[in-house]
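For reference, the structure is listed below as structure tokens.
Each chain you see keeps its place in the complex, though not every chain is here.
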Amino acid sequence: MLFTIDQWAWANRLRDKSPTWKGIAALLGLLASLLSPTPWLSGSITLLSGALIVFGARIPLSVFLRLMSVPGLFLLTGCVTVALSPSPLDPVAQVTIGPYSPGISAAGLQQAGILFFRSLGATASLYFLVLTTPMVDVIELVSRLRAPKIVTELMLLIYRFIFVLMETTQAILLAQESRLGYATQANSLRSLGILAANLFVRSLIRSRELYIALSARGYEEELRVLPRTRENSFLR
Amino acid sequence: MHIMEGYLPLSHAAAWTAASAPFVVHGLRAIQKTVRTNPEAKMLLGVAGAFSFVLSALKLPSVTGSSSHPTGTGLGAVLFGPTVMTVLGAIVLLFQALLLAHGGITTLGANVFSMGIVGPFAAYGVYRLGQRMNLSSNISIFAAAAIGDLATYVTTTVQLALAFPDTATGVVGSIVKFGSVFLVTQIPLALAEGLLTVVIFNALSKY
Amino acid sequence: MTALLETEHVEYSYPDGNSGLRGIDLSLTAGRKIAIVGANGAGKSTLFLHLNGALKPRRGVVRFQGRPIDYSRPGLRELRSQVGLVFQDPDAQLFSASVEQDISFGPLNMGLPEAEVRRRVDEAMAATGITELRHRPVHALSYGQKKRVCIAGVAAMRPRVIILDEPLAWLDPAGAKSILDLLERLNQEGTTIVMSLHQMDIVAR
């Protein structure tokens, strides 16, 4: 219920496919988009990723489209900014305001276009990985890339406790709202501050509890877990 | 301000990753040393990382009425120190890319540089400076969080400008372009973040 | 006499497809003390969130004092100062460092002057029998004490109705009795009381 991406990652038809293969596919898509000299290649990668997500993983098209629009504001302002120039050499459109004559340059416009499709292609490639691969598998993938043990251990803990703390946060938000905590802007700032402080204190308590509980199961230095079982895959 | 997936050219993405790497490696070494002598620190860091993710998912009531999310950069830097914050920040940024599609994998290095390195170090520096100048803790914390935020945005602006120099006026012209688009919207947010961080610290001092 | 709170054919389903409400009709008269009994997962908590405007029905209507709830920001502000909600898990709703600070949260948000807030906090603490806990940190309290602080936090807003989700859950018989006595007193002073009870509570008492 909390994160759309996480929900689908655990409930799509490609979930149990090898994370290594999915990772390689996403990486190829990312690289090809970044190196693509024309919008045609990056545009095709967007479509291909979308097809894999919708027809391969059986994730509704509406979900994919909604997610693609998440970075939309950044993309739009970013591309417009690239196209605009304070004094274009090869203006496509230009206005004169006093001594200034800002406008859109032809080169800038072309660059913005390539940039737009490149970002879409790369974003869609990343979506392919994260929508089809549960985070536990992503963490396993990170550990297979020889990341230091402490990194995967922290990832494991952070991922788990994001949900624990998120649940607490939502409960407190609801309780604060029902006592008018967000009735005005000034109230909101104060309530949010109280919430964050409380959450921090609870986080400290949680980490203490967790240490005791894991010690009781023999924790000494390392958080060891089994890699996931996966049938008939020569590249796990 | 997360730079989205695919927005930076490969060469820039690689360069920023290389620039961030030594800080992350240094932070990791420090953490590994702490954990070896104190195994409980691992749980503390894990839960602290989750806390900073959750904090960044909250909506910040901003002065302008548009809402954004607190970065928690200043808070984390003052509570845990900037070295540790770099590592936690890097992992939190990775999770933001993977769970929320804020930022990306290829732009992770650039985002870590602005939000996990420049932000926390600027915030921590300002906080220490404020302490040395005997400023009230409220003012030090406000300044640390607000300036940490602004430093992050300035860094992002420079990163974008370097990647996309203006055809006529070059990098400088591009800094002006991106700066005026982002900074104007980010200044009120930096102020809001500063205020929120003060409120959090005051609430914390009551425990 | 019109009902204080009313629901008409209220339907709700959670986005994740979890069970919600199907056509609830309910009418609460002012001044009464009412218990709603049902098994876990019967939707009592979901219903209560509708009465306080935290959830909006997918179909049907919720009325307060005869008028449909106005879900605008000022409308909800008005409603929530009249309809107080006490959640089941005290840990989910106590977020301040000290007892006194937590109880003052609602009255302060209502924009009352400081002197009035102080008076209300004192009164609410006296009414719930927790005056001596005033400066205690919330996390050091027992479960039963936390429950009282939650009730005090809502009572200090002086709502017309206080809705309590499973106020007796997890309390031993003595603790439960003292909460029931407290609710009886609030009711006699004019507050309408609505609470959900678990079947077990009925079995046990």
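Structure notes:
Per-chain residue numbering starts at 1, and chain names A, B and C are given in the order in which the chains are listed.
Definition applied: a contact is a pair of C-beta atoms (placed from the backbone, for glycine too) under 8 Å apart; a residue touches a chain by one contact, two chains touch by 3 or more.
All of these numbers come straight from a predicted model, not from anything done at the bench.
The formula for the complete complex in this structure file, using the labels of the chains on display, is A x1, B x1, C x2.
To be clear about the criterion, only the chains that are shown with their structure count from here on.
A complete topology is adopted by the chain contact network, contact being made between every pair of chains. Two chains share more touching C-beta pairs than any other pair, namely A-B. Distance between chain centres (mean CA atoms), chain A to chain B: 17 Å. Between the Cα centres of chain B and chain C there is a gap of 40 Å.
Those residues of chain A in touch with two or more other chains are numbered 194-195, 197-198, 201.
Residues of chain B in contact with two or more other chains: 203, 206-207. Across the interface of their complex, chain B is touched by residues 96-98, 101, 137 of chain C. Considering their complex, residues 14-16, 49, 52, 54, 73, 77, 80-81, 84-85, 87, 89, 92-93, 95-97, 105-106, 109-111, 139, 153-154, 157 of chain C touch chain A.
Across the interface of their complex, chain C is touched by residues 203, 206-207 of chain B.
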